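The other protein chains are all here in position, but one chain of the complex has been omitted.
So, chain A:
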Amino acid sequence: MKVLEAQSAVLSNFEVHQHVLQQRERYKKSRHRGPPNYETVVKELSSWLEASPSPMSQKPTPYTLQSIPTLLERLRPYDLSKGEVVMILNLRPANVVALNVIVEDMAGRFDETQQEELVTIITEVLGAFEPAEEAPQENGEGDVAMDDAGQAA
């Protein structure tokens, strides 16, 4: 084994998911099974990618092949780094707080209107979850959490 290039590209979760799905499809057609270690990791990976609240858990998949170029185009004026855009694709922040953990030094780089604009662009290009019913407050919250965990598992 020789490593020729440690990092030749960065992939977003969406691209990995697409790749895995295509591979599955191909294998299914030829009634082929990969080696056991491969089957395990791919199964686990898909279930993680499709777990809520990852955007990929939404059906039908909110992303298309056009989403990434469109998003890059729309975000160009904001001068985000590549890593930040990949994280936006992977996590799809739906509000300013969620964006805050993705974009470094957000308060210093963008004023409040720009922050709102970023969130709007992300929602427009990548979509969003249907607004959930009001979660019950206080002790009710724990139960909701348990249900979610149960579904995801």
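In the analysis below, contacts are C-beta pairs under 8 Å (C-beta built on N, C-alpha and C of every residue); 3 or more make two chains touch, one makes a residue touch a chain; residues count from 1.
Rule of thumb we're sticking to: contacts and distances are computed from a predicted model.
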**Listed names "Queuine tRNA-ribosyltransferase catalytic subunit 1", "DNA-directed RNA polymerase subunit", "Putative transcription factor" or "Exosome component 7", matching UniProt entry of the absent chain** = "DNA-directed RNA polymerase subunit"
**Asked** In the complete complex, which positions of chain A touch the hidden chain?
**Response** 1-13, 15-16, 19-20, 23, 30, 32, 34-35, 37-38, 40-42, 44-45, 47-48, 51-54, 83, 86-87, 90-91, 94-95, 97-98, 100-102, 104, 132, 135, 141-142, 144-146, 148-149, 152-153
